[in-house]
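Removed from the display is one protein chain of the complex; every other protein chain stays in position.
So, chain A:
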Amino acid sequence: MTRKQRRLTLIGAAGAVLAIALGLVLYAMNDTIVFFNSPADIQAKNVRPGTRFRLGGLVKPGSLQRGESQQISFEVMDAESSIVVRYRGLLPDLFREGQGVVAEGVLENPGVFRADTVLAKHDETYMPREVADALRRQGHWQGEGKASQQAK
């Protein structure tokens, strides 16, 4: 192998790996990224049933219901609207009515969101600004944002 061939092999290999990586990233960007919506966004953006996204807002006081074998439903609201969330599992320690929550799952129909994860990290991450403002007005922060920032 001449020097030139060796260099070409190297550049070719690097180019191939990078091209594959770029292809994977672009493909994954299309397919696996999860958007964030508040209850009002669902109507505003006309989110279709079957779409996977993260839902964030406040847990509507008095809306939490527990059914058989850890079936749970609650309502998530923002300043304008609310949506029913159904979930089967254990709720995170800091889940409370009247406080912020982020759930990931699929929109079943325009009024029901089926969550497979309710985020335990109870902090201002992914919190829409209007919800955050609402939270602050209601004085619900209790320094939890700080606590979660220290957690790692």
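Structural remarks
One rule holds for everything that comes next: a residue touches a chain if its C-beta (ideal position, glycine included) is under 8 Å from a C-beta of that chain, and two chains touch if they have at least 3 such contacts; residues count from 1.
Operating definition for what follows: contacts and distances are computed from a predicted model.
The listed options are "2-oxoglutarate ferredoxin oxidoreductase subunit beta", "Glutamyl-tRNA(Gln) amidotransferase subunit A", "Heme lyase CcmF/NrfE family subunit" or "Carbohydrate ABC transporter permease", and the UniProt record of the chain not shown names that protein "Heme lyase CcmF/NrfE family subunit". Contact between chain A and the unshown chain involves residues 1, 3, 6-7, 9-10, 13-14, 17-18, 20-21, 24-25, 27-29, 31-36, 54, 66, 68-70, 88-91, 93-94, 104, 120, 123-129, 132, 136, 141, 143, 145-152.
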